[in-house]
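Can you read through this structure? Questions will come right after.
Complex shown without one protein chain; remaining protein chains in place.
In order of appearance the chains are A, B and C, and numbering begins at 1 in each one.
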Amino acid sequence: MLARARTAIYVALGALVLLVGVPLLVSGWIVFLLTVAGAKALAVLGVVLLLRGKLLTFGHALYYAVGAYAAGMAVKYLAVREALVLLTLSLLAGVAMSAFLGLLVARYRAVYFALLNLAFSMVLYGILLKFYSVTGGTDGLGIAEPTLAGVRLSGSLLRLAMYELTVVLTTLLVYFTYRFFASPTGYTLRAIRDNEVRVEYMGVSVWRAVYVSYVIAGGLAAVAGGLIALSVGHITPDLAFWSQSGEFVFVAVLGGTGSMLAPAVGSVLFEFVRNYAFELSPYTWQMTLGIVLLLIIFFLPGGVWSLTTLAWRRAGR
Amino acid sequence: MSRQSSMRCALVASVGLLALHSVSAAPVAGAPSELKVAVVAFLSGPASGPFGIPSRNAADVWIEKINREGGIGGVKVVPVFTDEAGPADKVVTEFRRLALDEKVSAVIGYISSANCLAVPPVADELKVLTIESDCGTDRVFEEAKHPYVFRTHAHTVIDGVGAARYVLSLHPEVKTIAGINQDYAWGRDSWEVFQRSMRKLKPDVQVVDAMWPKLFAGEYSAEISKLLVEKPTVVFTSFWGGDLVTFAGQAKARGLFDESVVVVNNTGSDIKDIAPGVLIGSRGPHGIVSPEMEKNPLRKEFITLYRQKYGLAKNDYIAHGAYHFVQALQGLRAAYEKAIKTAGRWPTTEQVAAALEGLEFDTPSGHIVMAIGGGHQAIEPAGYAILKFDPALGVNVFSDIRMFPARCVNPPDGMKSLEWIDRGFPGAQC
Amino acid sequence: MSALLETVGLTRFFGSVRAAEDLNMRVEQGEVVGIIGSNGSGKTTFLNLATGYLKPERGRILLAGHDTTALPPRAITRLGVARSFQIPQLYLGMTVLETLLLSLAARAGRIGIWEPLKRADWSDEGVQILRQFGLDPHAERRVSELPEGSRKLLDIALAVALRPRLLLMDEPTAGVSTEDKFEVMDTLVGVLGGSGITTIFVEHDMDVVQRYSQRVLVFDQGLVIAEGRPAAVLADPEVRRAVLGHV
Partner (left out) sequence: MRLLLVVALDGLTYASWLFLVSAGLTFTYGVLRVLNLAHGNLYALGAYLGATLVLRYAATGSVPALAYGLLFLAAVVIGLVFGPLIERGFLRRVYSRDEEVQLLLTFSISLILEDVVKLVWGVNPIFADMPYSYLGRVRLGGVNYAWYPFLLTAIALAIGVLLWLVVTRTRLGKVLASVITDREVSLTLGINVPRVYTWAFTAGAVLAALGGALTAPMFSLAPGVGAEVLVTSFAVIAIGGLGSIGGAALGALIVGLARSAAVYFFPELDLFAIYLIMALVLLFRPQGFFGEIEVRRI
């Protein structure tokens, strides 16, 4: 109860600082970087959600791309410009796709689950290249500046609006996920992690819990994709590529699966490190990631987030 | 004249030029202490070897040269090197960092067509002068206007049209053509331009096959078998890098060159490993040039500088990415100098952009004209040749070189490329 | 009236090993039946068959008259059959109370994604059930921190919390020390006594079966070799040999 109230407060405070404080203090490109990080955090949140049920996916970028392209296509072919509409479309597309593929993957675990998702994401990647005339192939799609709640914005104002929108959406969806974990299905997912047989002997459907979680995770990633499409303004099939999925997994582990806020923290951390480290030495970039991952696996299984809890303990909580 | 002697001339000439230029001009009014220019190219990943690294090296030596000659308008040029690799969101974030954080005066770069399409809107939003350095897609200025974006090299249409004209000049009696191209935008675009041009230039030609192996597939035995079965007169491919080397190697070993004429439109630094016998183009007059172009002093100087710092194969070949980058730098320099003249003081970005519109300037690749795309898009001649192995030099060299003039392989301003081809190349001057 | 549980010609082999052959039995509403037999006599297999975890090669299982042979454990559980396990099957990562609450949510069929699991009414009932089993002091502890005996009880508590019509227990006293085993059974009887839940429990311990079952079935290599009132059946030397392996 207490912990819950506390988390709620932190979420609220955090959102406030982010919405008002940050844009006043930092430079334009950092605001943009935070927008990207915040959006991706949702996809990572999906990965974390599944990890709670011991389900590791190397293909979550699939839904990220679906969300992005749903928005992109709507702009290009349906001439929709309203960000809120576009994001709804992203969500629907992602949920539809995960609801469909979920029928197949929800019965798999471990390696199969991880790589079936990978395979499907590569299929989508292939499709995006293949239907070149529609998707623009690897050249991708340019996305015209959206309107927000009917208001036409451009330039730095639009960037700011996109940032605020991202913060709000991310906060809401983090809260939703938080509720999900506290719900019977959320606990079932944790139960599945330990003992599927007993879950069935409680009269609870393991398949359903996994399926529902998978669909939610897909929806989260799709919204992330939609946000990225709108804020970056150009989408390419790379969004669906395995390395993108790998990045989500990495950030999930970096942040830690302990808290719903961890993905956001991990995501911001990652984007910053990438934008500097990448320039320092592109050849050792992946190596850096790999080494960090190793260190986390062996010395910080709870991810960066567990440091904060440690700090609280120190502070005598 | 023989290569050796031409090389010697190049050396002498460039030494002369160095001596001549090392006097530094005084900066004009309102000039900044330095001119920060972002240099963006693939420093990692498969495209870094054939295109990215050569671009970076070229930028390096040519900026050194410019500074030795007193910089631009007396201001020293300071490059900010960054890697193009990564998904679009990373590239765009990076662009914003360069513009808002590094506060660069201009961004030069981008090899991937995807990035060349992703960046312009951001460039316009942030009002940063941006010169695209090596990408091929013709969509950039045919689909939208971008006041702050320029491209000082020709788009890929010259490669397809040039290939078609070259093939027909060597084999007027072509009956059938087949395409094997990587399954992504570059492959699709290249094939589209080539086969449409062939159809126009020789209406009775038949397209017998179009294969789309996936990018970096590496394994082409099935595709090659199929081509050996179909025996088309001409096989067109837009492969590059490792895929090109692999395909050419496997094709050579299985005698595809005996059955069909194989033409490639995009050779980079990979040229040293490509099996001889292939017809090659390299995206403009760069590695492959006509004898009179070899006399171009800027070209000699560039080759010398490049050799001094990074070494060079005996055939003087440098990948197009490098030449294209120098074109961009020359364009930037010419634009600034013109803008300074007109403004009488240090110009604003808008003034520089205005100056670059429709500008003409000299480069190692010859005289560049910003002729199309409303003055934002350069046109270049298309050079093609047959790859031959030279036992004396121990490297691949070029024979049967043909240069197709810029106005012969580029659409006139304001006309979309494919439309121009389908309407039978109106206004082409060959 | 039809029996609550009835098996007809139930047969299952593992390769050449006979786990059950032509098993015919009836359990009436409200009975407390003990099944006894040596290891490998087919006791646990019977529970696995009755709950649908294993499928018989031949034969049928009838629950209150209708056929459940083809159903999976989940469906059978929902029809009011709950079971406990010889080795407790628990969620080591969750707390005792959370585990029990999940069982209550399952009984209520309320496995949603928005309403929290920790609802006041469920929590109260959960704590109360834990109290019956003497587990309430452990309510907030992680299952992984529980001693073996308490795990055993929790395993059964989860089944009881489902308010089944038929409760199947697999060796409730297994892993419990001889001193404690009667205590454990007394707790169970205490809980179940009033409820009138029909109970089948599998045991290898004669005293336990003798003391707590109204009727006993003796399994040997997949066959029911004897059946009847505990006192009479367990006196039979044949039975003693089958169960204990000696006279």
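Rule of thumb we're sticking to: contacts are C-beta pairs under 8 Å (C-beta built on N, C-alpha and C of every residue); 3 or more make two chains touch, one makes a residue touch a chain.
Model, not experiment: these values are computed from the prediction.
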Which of A:L78, A:A144, A:V197 or A:L310 contacts the chain that the document leaves out: A:V197
Which of A:V20, A:A110 or A:L172 contacts the chain that the document leaves out: A:A110
Touching the absent chain when the full complex is considered, from B:S225, B:Q308 or B:S399: B:S225
Sole contact to the chain not displayed, among A:V11, A:I30, A:A83 or A:M122: A:M122
Touching residue (missing chain; options B:K76, B:K214 or B:R407): B:K214
Sites on chain A contacted by the missing partner chain, in the whole complex: 51, 54-56, 58, 104, 107-108, 110-112, 114-116, 118-120, 122-123, 126-127, 129-130, 197, 242-243, 246, 249, 253, 283-287, 289-291, 293-294, 297-298, 301
Residues from chain B at the interface with the omitted partner, ascending: 44-46, 48-50, 52-53, 183, 209-214, 216, 218-219, 221-223, 225-226, 228-229, 241-243, 245-246, 249-250, 252-255, 269-270, 273
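One rule holds in what follows: only the chains that are shown with their structure count from here on.
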Chain closest to the assembly centre - both centres taken as Cα means: A
Chain whose mean Cα position lies farthest from chain A: C
Cα-centroid distance, chain B relative to chain C, in whole angstrom: 77
Cα-centroid distance, chain A relative to chain B, in whole angstrom: 38
Centre distance in Å when chain A and chain C are each reduced to the mean of their C-alpha atoms: 44
Chain A, residues touching no fewer than two other chains: none
Residues of chain C defined as touching chain A within the complex: 51, 53, 72-74, 77-78, 82-83, 85, 89-94, 98-99, 101-103, 105-107, 110-118, 158-159, 162
Residue ranges of chain B in contact with chain A within the complex: 43-44, 82-83, 85-90, 92-94, 96-97, 99-101, 112-114, 117-118, 121-122, 125, 137, 139, 143-144, 183-186, 188, 212, 214-215
Complex contact set, residues of chain A against chain B: 27-29, 32-33, 36, 126, 129-130, 132, 136-140, 142, 154-155, 228, 232-236, 238-239, 241, 244, 271, 274-275, 278-279, 282-283, 285
